[in-house]
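In this view, the complex is presented without one of its protein chains, the others remaining in place.
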Amino acid sequence: MKKYLKYLLPVLVPFIILLLPASSFGIDGMTLVEQRVIAIFVMATLCWVLEPIPIYATSVLIIVLQLLLISDKGLWFTKSAPAEELGHLISHKALMGTFASPIIMLFLGGFFLAMAATKYRLDVNLARVLLKPFGQNPKFVMLGLMMITAVFSMFMSNTATTAMMLSILTPVIALFGRDDLGKVAFALSVPVAANIGGIGTPIGTPPNAVALKYLVDENNISFGEWMVFGVPFVVVMLFIAWLLLTTLFPASIKEINLNIKGRFLKTPKAITVYVTFVITILLWLMGGLHGMNSYVVALIPVAVFSMFKIITKEDLKKISWDVLWLVSGGIALGVGLDKSGLAANAIEAIPFAELHPLLLIAGASALCLLMANFMSHTATANLLLPLVAALGASMHSLLPYGGEVVLILAVTFAASLGMSLPISTPPNALAYASGHVETRQMAKVGVVLGIIGLLITYAMLYVLNQLSYVG
Amino acid sequence: MDKINIICVDDEREVLESVSRDLAYFADMFNIEECESAFECEELLEELDAQQEYVGVIISDHVMPEKSGVELLTEVALDHRFLGTKKLLLTGLATQADTIRAINNAKLDNFLEKVWDPQELQQTVKELLTEYIVEKGLEYEDYIEKLDPPTLYRLIKC
Partner (left out) sequence: MIKPYLKYILPVILPLIILLLPSDSFGIDGLTLVEQRVIAIFVMAALCWVLEPIPIYATSVLIIVFELLLISDNGLWFATNGHPEVQGTLIKQSTIMATFASPIIMLFLGGFFLAMAATKYRLDVNLARVLLRPFGSSPKYVMLGIMMITAVFSMFMSNTATTAMMLSILTPVIALFAKEDIGKVAFALSVPVAANIGGIATPIGTPPNAVALKYLVDEYSVSFAQWMVIGVPFVVVMLLVAWVLLNRLFPADTKTIHLDIEGQFLKTPKAYLVYVTFASTIILWLLGGVHGMSAYVVAMLPVAIFSMFKIITKEDLKNISWDVLWLVSGGIALGVALDKSGLASNAVNAIPFDSFHPLVLIVGASMMCLVMANFMSNTATANLILPLVAALGASMTSLIPFGGQVVLILAVTFSASLGMSLPISTPPNALAYASGHIKNTQMLKVGVILGSIGLLVTFAMLFILNKLGVVGI
């Protein structure tokens, strides 16, 4: 592809869409606002796929274009058409509010927990203690590493977990023989476990949070409910990944020693961190009992840590605001599709009902997996989930298979399973940078795990639906 | 207010006392610690870290028995727990090779020669502390009386 195309296309194509007559889309009674939503959606897709600008900037762009083109405080000419043709303008407050939607707050709470854990070395110390029972046999040490990485990445960002675990591993890998394939296994085990582990909780990885936006009302899934199926899925996948890695890349070294120094901090602040961490997770798991939903619970550590100066205003700056903004963009995209009425209109116009529902589930998640391998998982989820959610809501033929929830969860899980290239996820990039893994090896593991992962997802959702746990 | 420590390391008692005396200016806001060897300093660092206290500046002599100042400061430079801690080498007996190692490996922030000018030492520590506090994002307002204004103005951005 020509280089300049990646800059040209995201500008030209949306422009053309804006200028086309409304009747050319084949959707009856399409309003101007809906047409603009399509243009913004196309622009977002092109920007996230071709990446002419940073991915979080695309999110900001989405929100700003929405403010300019489809909000009640937009540019003068965007509001001048007769109400019939124009459609529903969206309130600018609602659009700006996506920067602080409950889902963002959930993530913010997760960031606070992770930052405090790192600052007070809870992560390293836990890793030290938890790794001890796994002995010194490389096979089991690897299992231990993968379990711990997965557990951590349920609550911390996958990237931060990978970076931490790789820094523990680096001195160990250096002791391996030159041609020992075990190096590959170890270097790959961490990103694989981190990617898989993120699936375990709603705050484990941004695509999960995006999915929550569409799981509302009767489809609502609480923190605890998510973990009930997320954690078993992670356990199964980890086990498979472990088997795969040890079979493909057996280590010839006989024993390895992980040497992690340090001890648990015992200052009052450190103890506050431990207690808050545990309580927050408990509150999340208890769900309904205390009346607070997970979004409100997420703000408790934020308050506690800023009160006691555990997270100072300087630490506040270290939060990955770009990740939060990236998710906001996805939410704004969904708000645009939904509130403009486009989602409902478009689905009616296109005869999706003729599609077999299983084909839809399999097709959508396979597409998601494919995209997630080549672009940011969050961006993939941002693009596919609003479409899939709209589809799922309208397709009655889906109901016997569990309805919208099953479709959304399948796609969300698929988004986290894309890990066959160094560019697929930041954890992959970090592991690749260690120099012990070749692209080919990563691709093999990633493709196998991706396909198995999808199959397990279907099986799991089928079982859950039969048990009437979801859907 | 967070506790910030200034650690002085020298194997000669008199030198240590004289450095401390010159730094008495900081004593009401900062904790001044004295160590007679690199090992004592390492122990102290562990202890301070367990209490989650800050180490703002380490002022170390170079020629000491068992472990040299440059070795000590190199270890500190590589320890992620003391990221940002300012390192000052105070010595009269460093060879060119030592000096090169000190700059390359220990990432020295300042170098003063024995015999030092008390005024200069105080000013240097002042600047280093200012840099440490702003870079670490501590509340500079709390310590502002003892900080170096020009450095402060240069570093504050928001």
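Labels A and B are assigned to the chains in the order they are written; within every chain, residues are numbered from 1.
Just so we're on the same page, a residue touches a chain if its C-beta (ideal position, glycine included) is under 8 Å from a C-beta of that chain, and two chains touch if they have at least 3 such contacts.
This structure is a prediction, so every number in the text was calculated from the model and none was measured.
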Contact residue for the chain not shown (choose from A:64, A:129 or A:463): A:64
Option touching the unshown chain, where A:96, A:126, A:285 or A:367 are the choices: A:96
From A:251, A:302 or A:390, residue that would touch the chain that is not displayed: A:302
Options A:5, A:75 or A:451, residue touching the unrepresented chain: A:75
Interface residues of chain B (partner: the chain not displayed): 141, 144-145, 147, 149-150, 152-154, 156-158
Missing-partner contacts on chain A, residue numbers: 53-54, 56-57, 60-61, 63-65, 67-68, 71, 73-79, 92-93, 96-102, 105, 289-293, 295-296, 299-300, 302-303, 306-309, 312-313, 316-322
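The rule is simple: only the chains that are shown with their structure count from here on.
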Inter-chain centre distance, chain A versus chain B - centres from mean C-alpha coordinates, in Å: 44
In the complex with chain A, residue positions of chain B that touch it: 50-52, 136-139
Parts of chain A lying in touch with chain B, wherever the complex brings them together: 120, 263, 265-267, 269-270, 312-315, 317
